[in-house]
Structure formats: structure tokens, C-alpha cells
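The full complex has more chains than appear here; those shown keep their coordinates.
The letters A and B name the chains in turn, as written, and every chain counts its residues from 1.
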Amino acid sequence: MTSTIPAVPEQMRASVLTAANELAIENRPVPVPDADQVLVAVAAVGVCGSDVHYYREGRIGDFVVDGPLVLGHELSGRIVAVGSGVDPARIGERVAVEPQRPCGRCEQCRAGRYNLCAYMEFYATPPIDGAFAGYVTIQSDFAHALPDSVSDSAGALLEPLSVGIAAIRKAHIVPGSSVLIAGAGPIGIITAQTARAFGASVIIVSDPIPERRERALAYGATRVIDPMTEDVVGLGVNAFIDASGNPRAVDSGIRAVGPAGYAVLVGLGSPTMTLPVEHIQNLEVSVTGIFRYTDTWPLAIHLVASGQVDLDALVTGEFGLDHVREALESDRDPASLKSIVHPNA
Amino acid sequence: MTSTIPAVPEQMRASVLTAANELAIENRPVPVPDADQVLVAVAAVGVCGSDVHYYREGRIGDFVVDGPLVLGHELSGRIVAVGSGVDPARIGERVAVEPQRPCGRCEQCRAGRYNLCAYMEFYATPPIDGAFAGYVTIQSDFAHALPDSVSDSAGALLEPLSVGIAAIRKAHIVPGSSVLIAGAGPIGIITAQTARAFGASVIIVSDPIPERRERALAYGATRVIDPMTEDVVGLGVNAFIDASGNPRAVDSGIRAVGPAGYAVLVGLGSPTMTLPVEHIQNLEVSVTGIFRYTDTWPLAIHLVASGQVDLDALVTGEFGLDHVREALESDRDPASLKSIVHPNA
């Protein structure tokens, strides 16, 4: 909302994945917003496990990187230009970007499940470029205004918080619920905080690494479990959320769910897993997963602005655009939780 | 409703499973109804796969037959006596028995999920005796009055119809839904009929046996598939219901489900199965099972009385109490679909 918005240049720098493990800084034209879009100068971009996976493997399942791709889909920034159909008063707004463009017309969109849109264009998913770049475009409705109390980095991390919100909603967490979360990485920690904000009274986090269990206790867990030494089977929780992708954690986690409970698989592991079907049947447990999110940014902003979820504290490293490789490699450090890239820093 | 109710004897005959594959006719005292119960002279009892399983293996999962057990839990009959708290006007009523006695007070019961009652007493589940006997008792509320238009055999088969109704409800079938059903045995056929009654517009039944596929077409299927030669993956149905217990059918059936659809596992197979987790996640498919049923008899009676579901036509064999063994063995005949025992015939 400041008065001086810098002029938008014609060229910008972008960090481009040219092949597995190959990154290059390129000069590219600044994109031009469509009529319903805004142009955002990128302030902060979180590094996601999927970015790392594309970087290392060149693919995620059926999504294959077969041309140059800009990674990064967790981001905040400032609107610097708008399309012809957008109110110019938005120029200058600090925003968090919901990095998806559903068609708005297909059966899934019309039913309110735009995350399952068959025609989705999603940032940093081939062939759609992401946000490790100076500027990006997004339709105006998906550029969510940020209050001053939410930092650029927290604004970027509203994206993984949206994953946590989507998971908690699918898990039917309400005040008084009990929930088991497997995995105390970024998604597990954010999901624990979200569970607390949704009123869960019992929040158990399992992780084999002591430091990560410690961290979970600081961010909402009411109890932590080392799955190497303690069994979760039979806990009888209302919901299990997997944020590990580990097949053994998924199996035992589902067995931890009580009658008519829910299991939500968030972590990406293998395309198939052996699941405890008899337990699912005998207790009528519902098992499902989440695929992105719908309508989460307004709540995510509220949770952070009201202090119910702390995202800034999750940041363990910050990098410029010339150091995206280090940001992508930082997960090798067990003390690292969340790395942020500042493309225009 | 007739005027002459025969006097209730002190003794009755019962077909008792004494060990795996061992059946004996015993004379037993006629049970005495509790205050809230009625005494039912058994007219017809359907043979269920679970009866056959107990007969052959002496157990189902954790439920072990370690004493004499009377099998049979699909039944109709006539009320011949009532407990002290039941209106004597019920004597003479033809009834179908909902063969379960939940506690009515635990957390699951209070939440309306009495099928998941931790204190359930269920017919023909060790150590509770079932209905291959002259008389049984049941709480009055679970003895559902039968109209004249519903035969004794159909009255007995309201129990598997209740399974079908529970499955269709869990699968969220509404008018216009598409559903894939794996397995054209009794449950598959009944489920197909139920899907039709719930308004499903596309009802696909898969079964490797041609005769069973033929039968499915006669009972509601709009299309049949031979899974040996045709793949169901990618059908994009709203719901999949497994009535086969076959792991390959379950895996491919789940892959047949479209965005935000449901998979309901009814068939009993192995305690664990390898499931397509990536498909579940990417399309947010919900996978669950059913365990018995709640509040199904009134609807089941309506569906049969109104001609929307035909249960009589499923009966392929009828037996007296001295021939329970033949009834239990009849599943070896591929032309057999449903056997009925008439304990008092």
C-alpha cells in the first residue's frame, strides 16, 4: 500500500531447472497478466519437498520435466501491475499467491472442488512455470491480500498451511477430537498447529527422530511417540493424518483409528501401499487423501494473523535467487525445516 | 395376526456346530424372552457366507468357535410370546429379525452408530447362538413387522438386503450416480438391485463367470464386465462397491473411481490388501467398509413390498433343519445363489 511502486522492467531473472540436478539463471521476459490477472513481484518462495523431488528426479509420478521448468509454488509478493479487468487500486498490495488456475467451468469446478479440476494449471508442475523468478502472474481472485502482521516468508508458507488445513478438514477435526499425525517435518508440524487451532484436544505426533519430536511438542503436539519403540495401534483416535509417506507409518496409523474415524494420507510415498483392510471394514474407518486445496487462504491468513499458527518460526534458511541449489539441498541438514528463496533480494 | 397361535413347547430342536465341519441336531430348552424381548418361532433362515466360513474353518478372523454354536442370522418368523415389557398384542405378528443387540448406551450407540457398539451381541457370532433352531429371542424393537406381501424367505433375506442398503448408503449413491460392483454373488446381486432402487443410472457389475454376469443383468446391472478380458480402471464411476473380497478386484475397482468418489469394501478377503494410494490421493477417493448396518429393516421391507427389490427369486434351495449341512454345502454348486433353512418345517 506504499506510494512508490517501482516501474516494471521488461526482463527478469529466473532460476530454471534444465535437467535433473541442473539449474541455470536465465533472463526472461516479465510475463504479461491476462485480463483477469495481476502481476506479482515475488518477495518470498518456500522450498517444498515436491520442488526437491523434481530437482533430483526430474519427475513426480506421471508428471515429467521434459523442458526447462521454473520451480517454486509457495509464494508471496506485491502486485505491481494488473490486467485490463482488474481494479488498478490493487497495485501495491502485498499478497499471498494461491498458485493454481482452475478452469471454473468443468464438473469438478462447478461442484466446488476446483482442486480436482481436470484442466488445472498449477505452478511448478510441467509445463507451468513456478515462482523462483522475479515476477509471476496469477488471476486476481487468487492473489490474497496480506495484512502487515504477516511477513513475506509467512505469506509464502500459507501454501503448506493450506495443505494442513485441507488435511484437517478432510480428517473432520472438531473441538475435542483426538488425532495422530505421522511425521514431524514441515507438513506434520504445520498440521499439528492447525489441529490445535481447530480445537483438537489430543494431538499425538510420531517421528523416529528425537529432535523432530521435540519440535512437535513446541508446535501443538500434546504427546509424541517414537514409532521405533512404541506402537500406535489401538490408540483409538478420531483421525490419523500421515505426513510421512512411510508405508509402515500409514499401516499402523490407520490401525490407530477408532470406530467411524478418518485417515487422511498427505505424504507422498509409493503409488501403492498395503493397508489394513479388515480394520477399515470392522471399524468403518474412512481412508482418503488430499490433492491441493480449495478455499484455504482466507482461513490461513486468519490463523497466522491471530497468532494461532506460527509460520515464521519454521524458517531455517533464506537464500537469494543465485542460491536456489543450496535451498533445494538444505533438506540434507536434519536441523533444516523450511528454506525460503527471495528472488528479488 | 391369525387367531390361533400354537402353544410354545419347552424344548426345541437346534442344528449345532460342534466343531469345524461337525453339525449335530440337539434338543434345547426354548429360550425365555427378557422383559424387552419377544420369542420368535423361526420360519426361514438364509445361509450366509459367514455361516459357511464358520462351518468350514471354525473361525472368522478373531472370532473363534470354541464351543457349540448355532449358526444362522438371516431370519424371519412369527412372534409366539413376549417379555413382560412388550405389548402382548404383538403375539402372532410375522416378523423379520434384525439379529443384533447393541447396548444402547455406549458412545457409538449414543452417536447413532449402534452397529459399532463395543458390547454388541450378534447372532451366530461366538458365543451368541443363531437361528438354525426352532425359536429365538430378540428385543421387540428389532422384530420388524412383515406385511403379507413379503414371504418368509424374503423376510429372512432382508438381512443381506440390509447389507446392500448399508453399502449403497456409504457409497453415497443418489439418483444419477454411476457405480461399479465387483462380484455377482448374492451380495453383489442384491447391491445392484439396491443401487437401482436408489436411482443409480449406471450400474456396472464385474464377475468372471458368465452365468453370474447374466444374472446381474436380470437384477439391475446396466452393463456387465468380465474382469479377465476387460479393464475397469479409468471408468471414472462415482462409486465402487466390492462384493468379491478379491484383492485384484478391489485394487482395480478403486482405480475405476473418479474424482471425489467412494469405494466401499463389503466382501471379506484378507486382513490386508495392497491399495492404489496414489489414485486415492490424486482423486481424493474415500475408501471405507461396512460393518453390519443401522436402521435398514424399514427401508428393506419397503423396497421388497413395493417390488423394487426381488428377494424370492434369489432362493435356489430350501432345506429342513436336518439338512443344514446340505444347505451349507450348496455353495459348491455354481448355480446356487441363496439357500434357505426352514427349522420348523
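Here are a few things to note about the model shown:
Here is the rule we use: a residue touches a chain if its C-beta (ideal position, glycine included) is under 8 Å from a C-beta of that chain, and two chains touch if they have at least 3 such contacts.
These figures come from a predicted structure and were not determined experimentally.
Taken over the full complex in this file rather than the chains on view, the one protein sequence occurs as 4 copies, with 2 of them shown.
Quick note on the criterion: only the chains that are shown with their structure count from here on.
Bringing subunit A onto subunit B by least-squares fit of CA atoms involves turning it by 180°, to the nearest 5. Computed centre separation for the pair subunit A/subunit B is 45 angstrom, with centres defined by C-alpha atoms.
In the complex of the two chains, the subunit B residues touching subunit A come out as 61, 108, 111, 113, 115-116, 118, 170, 250-251, 259-260, 265, 268-291.
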